[in-house]
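Not every chain is included here, but those present sit where they belong.
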Amino acid sequence: MTTSLNQKTSVLPTGGGAALLDPADAAILLLDHQSGLFQTVKDIAVSDLRRNVEMVARLATLLNIPVITTASEPSGSNGPLMPEIHELAPHAVYVPRKGEVNAWDNGDFVEQVEATGRRTLIMAGVWTSVCVMFPALDAVAAGYEVYAVVDASGDPSEMASRTSLARFVQGGVKPTSTNALLSELHRTWARPEAAELAKLYGLAAPNYAAVMESFHKAQAVARAGA
Amino acid sequence: MTTSLNQKTSVLPTGGGAALLDPADAAILLLDHQSGLFQTVKDIAVSDLRRNVEMVARLATLLNIPVITTASEPSGSNGPLMPEIHELAPHAVYVPRKGEVNAWDNGDFVEQVEATGRRTLIMAGVWTSVCVMFPALDAVAAGYEVYAVVDASGDPSEMASRTSLARFVQGGVKPTSTNALLSELHRTWARPEAAELAKLYGLAAPNYAAVMESFHKAQAVARAGA
Amino acid sequence: MTTSLNQKTSVLPTGGGAALLDPADAAILLLDHQSGLFQTVKDIAVSDLRRNVEMVARLATLLNIPVITTASEPSGSNGPLMPEIHELAPHAVYVPRKGEVNAWDNGDFVEQVEATGRRTLIMAGVWTSVCVMFPALDAVAAGYEVYAVVDASGDPSEMASRTSLARFVQGGVKPTSTNALLSELHRTWARPEAAELAKLYGLAAPNYAAVMESFHKAQAVARAGA
């Protein structure tokens, strides 16, 4: 699988957007989204967190972006990985760990990342300040360009959350949000996946689902009355 | 349909619970959950509001409780009814209105309510302060016992929301929340629908879904290791 | 002017809505919406407060409901009345006071209220806990049915605000919000003022203005493409 995903194809216009991430160079790392850890998250509602992660998984599948998952002691109290990820991103590769808190301390994990051939890593996980922060800092040190999706991640307090944001910036990790990630990978409506992408905006920003419902109804009424 | 739903069967113990609502006497009225109106709701996230309404619809179907829906000018900018309701509660009856803001001002609506034979009305809608408040006050005046599910409803500001709560109490309407409604209709785990009801708790309180995932995994690990 | 306004005409269906206020029996009292007092309001943004009062003034004019205004020492530091009220409700009658904090302590004010012949008083003002509360309690004692529009009013702290809400309920005053007042006076879309009323919803709930913009554009696009 990773072979085909490695093929870099781009929807980007030539010349523009040099400062943005290149979807063809990106891999997504989803770290420790586990049911036990979810209970400790206090900077985002668990329903919002899971929906954001679901969006990321669907997006990765739609755009054919490699996904690597891992979990911290899933047979213990940390609990199992949320099942939606592998259901929605069947191409995702799961890497078991041997007790390491920091996924980057696990050789298999780093190896799997390297195998994608991608140099831009998009990370999300629980806790933001640990499961995302540690591999993010290590990956920056290893020369990767790293994005942390803060609302597809979770921290145990508001104070921890804003501290994570500051530490990301300080450490050269680029913080982003689920809606921005969607747009930054999406890049243009002039592509075949546009209709599928539109639906994802209703996950990244739930009011948008209602916007679309209103839009289609208004047009249907207008057409019926035409 | 309303005929069979009118059959009052009870899971309640004899003697207990006289102060609570009687599921066998209850009908659910879902009022103006429309995509355009959703954009004006500011006391609850639209994603939470819709999930709560979805829970109520599933619950009504599971427990065979009559549901009546209505919408205010759905061909205009108020937008269409959220489709989940009728999908999840196919037995729900939709009553069109003729411009009345207050559903209780519409004779067909009141007639449909009376046809259920139920005297306990559980209402939710958008806005709480209007689409729920007005028929709720009128139904109390008409001798019904009325519950307002405040978090399956929505108001355009926090200030409007707390004002609605005060006016409900002042007007003899019983305010409740989605999770309490679920429990008050549920009443006992010693019933055939218990497993189905358990899933609904994961909608009414999303952390509970993760609680169940952790529980099942912990037991599976224990059994595998036994 | 008050003579013609006294004519009670009703858009209400016969039979329904007995628990709601009767627009034909209502008068609106706008109390001490003054620029100096506005600076002390902390339970609502001044921009929201003024827009809500503007909506009430427009609504009164549209539905021909009597409006009485008054101000507390407007030549002193309390400042002048917000000019929008009399601009948008030119039929409003201004009653000067002689130093009384409580408008109901002023004989001319009470006389003007009585002259409307209306027994349902809709009050708003700054401060809620004083300029609305005092005449509201006195009017209830005098046999009027009284509504307090809490978000067309303002209090100097969140704590004062929630205390006012509790004291209104305790004292038999019905608390309401600007959006609910609009709907309770509006009552039906099947009336000649419907188009004008629709615009007022964009003031009571600003997201609704955007809802309408989207709706009209969507229909225009559909029709153009039809």
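Per-chain residue numbering starts at 1, and chain names A, B and C are given in the order in which the chains are listed.
The working rule: contacts are C-beta pairs under 8 Å (C-beta built on N, C-alpha and C of every residue); 3 or more make two chains touch, one makes a residue touch a chain.
No experiment lies behind these values; they were computed from the predicted model shown.
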Number of identical chains in the whole complex, 3 of which are shown? 8
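We adopt the following convention: only the chains that are shown with their structure count from here on.
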Suppose you list every residue number at the chain A-chain B interface; are over half of them used by both chains (same) or under half (different)? same
Report the inter-chain centroid distance for chain B and chain C in whole angstrom, where each centroid is the mean of the CA atoms. 31
Whole-Å distance, C-alpha centre of chain A to that of chain C, is 48
The distance between the C-alpha centres of chain A and chain B, rounded to whole Å, is 34
Residues of chain B that touch at least two other chains are 36, 39, 77, 79
Which of the residues in chain C come into contact with chain A in the complex? 211, 214-215, 218-223, 226
Which stretch or stretches of chain A touch chain B in the complex? 35-36, 38-39, 45-48, 50-51, 74-75, 77, 79-80, 82-83, 206-207, 210-211, 213-214, 217-218, 221
Using the touch definition up top, name the residues of chain B that touch chain C in the complex. 36, 39-40, 72-73, 76-77, 79, 98-102, 104-107, 110, 127, 129-130, 133-134, 137-138, 140-141, 155-157, 159-160, 162-164, 166-167, 169-171
